[in-house]
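Okay, here's the structure, questions in a sec.
Note that one protein chain of the assembly has been removed; the remaining protein chains are unaltered in position.
For subunit A:
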Amino acid sequence: MPLLAIVVLAVGTYAFRLAGPLLQDRLTIPDHVRRLMSVAAAVLLVALIATAALTEGHGFAGWSRPAGVLVAGVLVLRRAPFPVVIVAAAATTALLRLCGLS
């Protein structure tokens, strides 16, 4: 990985990050669009969660990982504290793998 490639990636990534904060003054964004952006962020995060939980590369990630994430989801809905949610997710997945599940 040459330094040039890292720099190109860094500059491109930074441009993505900076566009919103910089352009917000130049274009007046109506309220409903602003709200839509907020919904869009949630949609992207949920899609990220779903793909990260279920897929690995182009295929299925195996059952252990989605099982751990499912446990996390149930605990969140039951108002479990955040540390419990995260530790339970990782522990579930790790235990299932220890038992030989993919």
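Note that in this section contacts are C-beta pairs under 8 Å (C-beta built on N, C-alpha and C of every residue); 3 or more make two chains touch, one makes a residue touch a chain; residues count from 1.
Quick note on the criterion: contacts and distances are computed from a predicted model.
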Complex member absent from the view - protein name from UniProt, among "MBOAT family protein", "Lipoprotein-releasing system transmembrane protein lolE", "Acyl-CoA/acyl-ACP dehydrogenase" or "AzlC family ABC transporter permease": "AzlC family ABC transporter permease"
On subunit A, residues whose C-beta touches the chain left out of the figure: 1-10, 12-14, 16-25, 29, 32, 34-55, 57-59, 61, 64-66, 68-70, 72-74, 76-77, 79, 82-83, 85-86, 89-95, 97
